[in-house]
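Note that this complex is displayed minus one protein chain, with the remaining chains in position.
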Amino acid sequence: MTATATMDASGGGEVLRTRGVTLRFGGLVSLQDIDLTMRRGEILAVIGPNGAGKTSLFNVLTGVYTPQEGELTFIRADGAPVSLLGRKPYRVNRLGLARTFQNIRLFAALTALENVQIAAERAQRSGPIANMLGMPWARRDQKASAGRAAELLEFAGLGARVNELAGNLNYGDQRRLEMARALASDPEVLLLDEPAAGTNRVEKEQMAALIRRINEELAISVLLIEHDMRLVMSVAHRVMVLNFGRVIAEGRPEQVQRDPAVVEAYLGAAEEDAENTRETGDAVGREDADE
Amino acid sequence: MSSFLDYLTLGIVLGSMYAIFAIGYTLVYGVLQLINFAHSEVFMTGGFVGMIVLTEFAPSRPHGFPSVLWMVIGCLSGMVGGAAIAWCLERVAYRPLRKAHAPRLVFLLSAVGASFFLYNLCGKLFGRTPIQVPSLYTNSVLFHWPGTSVEVRVNQVVVVGAAVVMMIALDRVVNRTKLGSGIRAVAQDAETAGLMGVDIDRVVSRTFVIGGLLGGAAGFLYGYAVSGQVVFTMGFVPGIKAFAAAVLGGIGNVRGAMLGGLLLGVIESFTVPLLGSEWIDVAAFVILVLVLMFRPTGLLGERLGRSA
Partner (left out) sequence: MSGGTASEESFRRPKVDVARLRRDAWYRRPRWRRLLGFVVAGLALAVVTGPQGAGSTALMSSLKATFTSVPRLGVCVGIGVLLWAVREFGAPLRAPARTAQDGVARGVAPLRRFYAAGVWPKLAVGALVLLAGAVIPNLLSPTWQVVFVEQMGVYLLLAVGLNVVIGWAGLLDLGFVAFYAVGAYSVAFWTGSLPVQPPVVLNPFVVIPIAVLTCLAAGLLLGTPTLRLRGDYLAIVTLGFHEIVYLVAKNADGFTGGSRGTTKMIPHPSIHLFGLDYNWMFDPLPYWYLILAFTAILVVLFSRLENSRIGRAWTAVREDEVAAQASGLNTVRYKLMAFAIGASTSGLAGVVYASKVGFINPDNFPLLASILVLSYVIFGGMGSIAGVLVGTALLTLLPQWLKSYVPAEDRYMYLGGLLVAMMIFRPQGVIPSRRRQREIKLAESGVGGADATGAAGGTTS
């Protein structure tokens, strides 16, 4: 496998690798034979029409679903490979894969700070008794996680919203809060499920900037599912295209954009929408109209 | 051998009663994904209404055809009583919560409260001591198992027969009628079903009514033919067992509930020779916990939509 790890513009060694992953629900094949290789430090975008299996891929990677076939490997910073198969979602998170959700899932009745804090203190040692008795180390933990959470909120541009309830934030802020929460678990790979869905152009640009900063300043690899081609083209180092649960193309953004199979997949989808435009770029750039 | 058949007979009788009782849990779970804790009170109502009708209206010792007729009337009135209570339950304790998008805990608590209210109300209205259900005929031996001396009595045949008729009818309703397809649609995906024009309120309400009909019948059969008496707390223990049966078969799955009920009845009946009659109630709970631990989706799997 190391042979395939030719150095890319963006990349170090591998950080995530799937081989032959197949996921079925009853008779329905959701993912078929997915080979994915992600290098440390890159931004890899997974695109594809709706129902192509993108979110299923995320759910397989994060332990929500277990695939019937295939292997999932996470390569730790020290180079040791760890299988992700059969790991519970929280264990996957602790290994260093944090995710966001397509349909935002925040703890709506908690404040923005508390939302992030929960992830920041997920692996702290202080137990119930120490916390009941207010032991000094429990207090230290508490202070540390609150500080870390505030820092991350600042990083995500939510510095002014720290004490607001997550449920009362606007859509774009909720997306960024979810990203801050995912960052709080100190991931090596961040999985973003349509982070720009339902946001306006300005917010999309901010989101692209944030993703780039996460990648560059925090040195976190990003696996991105996105519909918005403009965003994908502007941030992704590499693009992988899924259709009907299979990988139909992979490569640099500009290559993929010209790939006939991709054009076909997207045009086909667009024609069904009766809103078909002849121009490839536009068709591919079709925004989540079916959300 | 003969005692084996004895316990088997007993188990099948108990089991068929649990089966029709369990269907109420499973149907409601199918459409709402909620345990209807108050279903045990539907059972109790069925027992009481049947008992009252028989006590107040039936002649003291009908013979021949009239006794059969009164049996049917008693059972039907129990069913109607059960259905009425189930309908009220849905209307009062569930629907307002559905409208408010309440968290699930709130539903459970509301059902627990309703159950508590209903059985204590029954204790208040009809007294808290057990009441005999008048018998319509002599519970004589109908036949022996071939080649053995194991007896099968009229009441046992009545319970099993009634349960079989009801299960077949229910299976028809769920699989063949428009209401049935509505129920299955809501069970699979309530939101989509609603968008497709299924009147969810009506489907939910009728699901409760169907469950109530069967639960009421189970209550009547239990009161009349199994224990011979009714008491305001009679729903509680059979309720947990019927629920265990529903889980055993795969909650949300109608055929699963039937199978689970029968199995549970048989297992329970064999607890008596193995452990002693005082532990009979423990068997159901132990089975429940074991099933939940090792096969939480039950024997036949969970979905009402798929394999009902």
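Per-chain residue numbering starts at 1, and chain names A and B are given in the order in which the chains are listed.
Basically, contacts are C-beta pairs under 8 Å (C-beta built on N, C-alpha and C of every residue); 3 or more make two chains touch, one makes a residue touch a chain.
Here the structure is a predicted model, which means the values were calculated and not measured.
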item	value
Displayed chains contacting the withheld chain	A, B
Among A:Gly27, A:Gly79 or A:Pro128, residue touching the chain not depicted	A:Pro128
Listed residues B:Leu27, B:Ile52 or B:Met234, member touching the removed chain	B:Ile52
Contacting the left-out chain in the complete assembly, out of A:Thr18, A:Asn93, A:Asn215 or A:Gln257	A:Asn93
Options A:Thr22, A:Thr73 or A:Gln142, residue touching the unrepresented chain	A:Gln142
Positions on subunit B where the hidden chain makes contact	33-35, 37, 52, 55-56, 92-93, 96-97, 100-110, 112-118, 120-121, 123-129, 131-132, 236-237, 240, 243-244, 247, 278-279, 281-282, 284-286, 288-289, 292-293, 296
Positions on subunit A where the hidden chain makes contact	30, 53, 55-56, 59, 62, 64-65, 88-90, 93-94, 98-99, 101-103, 105-110, 114, 117-119, 121-124, 126-128, 131-134, 138, 141-142, 145, 165, 167, 181-182, 184-185
